[in-house]
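Of the protein chains in this complex, all but one are displayed in their positions.
Up next is chain A:
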Amino acid sequence: MKKKTSIPLLLLASGALLMHACKKDEKAVAPPVPGNEFLTTVKIRAVNTQDPADVQVASWTDTTLIAHPADSINTPVLNLKAHATYNAEVLFLDETKSPAGDVTSEIRERQNYHLICFSGSTSLPLTVKRTDLDTNSPALEVGLEDLFTTGAAGTGQLNVQLRHQPNAKNGSCEPGSTDADVTYTINIK
């Protein structure tokens, strides 16, 4: 009889022991994963084909991930000359660290999965032509390098989207999902 009643007690004791023995892993909150690149900044760098000294840069930055200053979102402006052509690059950066991480190279590595799409407001006298190609066959445009051709003076919005199209890239913007979606104000003078 004594032996029998001890069984629940034994179980209770072993249960208590097991509960006590578990580690409190949750107290060790993981720091941000080192080496991971956050996408915080989309930068356009345009160089006038006629005048290498005419370099224009505009940065769209979302520093929601950076603590100070928090949640700052700027409204970038790119100034271009009328009736000109520019060799433009689109750069993707991780500014959560210093120096900033280069996400552009990761995208170039996976260029067969990515497409950069541009759409300008109707009032904007600017045409954008992608000049780089990936290694799909047939090769498809990527958009990290582009040719900007301006018309008469004017102003408008240019939307730039980084489309992520794993196993679905077909040259159009439609498949896949959006990794970055930012809008610049373009002034053409």
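Operating definition for what follows: a contact is a pair of C-beta atoms (placed from the backbone, for glycine too) under 8 Å apart; a residue touches a chain by one contact, two chains touch by 3 or more; residues count from 1.
As a working rule, contacts and distances are computed from a predicted model.
Considering only "TonB-dependent receptor", "Sarcosine oxidase subunit delta", "L-lactate dehydrogenase complex protein LldF" or "4Fe-4S ferredoxin SirC", the record for the omitted chain gives "TonB-dependent receptor", by its UniProt protein name.
Touching the chain that is not shown, out of A:L115, A:V142, A:L158 or A:A180: A:A180 (per the contact rule at the top).
Taking the complete complex into account, A:E106 is the one of A:D54, A:E89 or A:E106 that touches the chain left out. Take chain A: the residues that touch the chain left off the picture are 4-5, 7-8, 11-12, 14-16, 18-19, 22, 24-27, 29-42, 60, 62, 64-65, 67-68, 70, 73, 92, 94, 103, 106-107, 110, 113, 161, 164, 166-168, 174-182.
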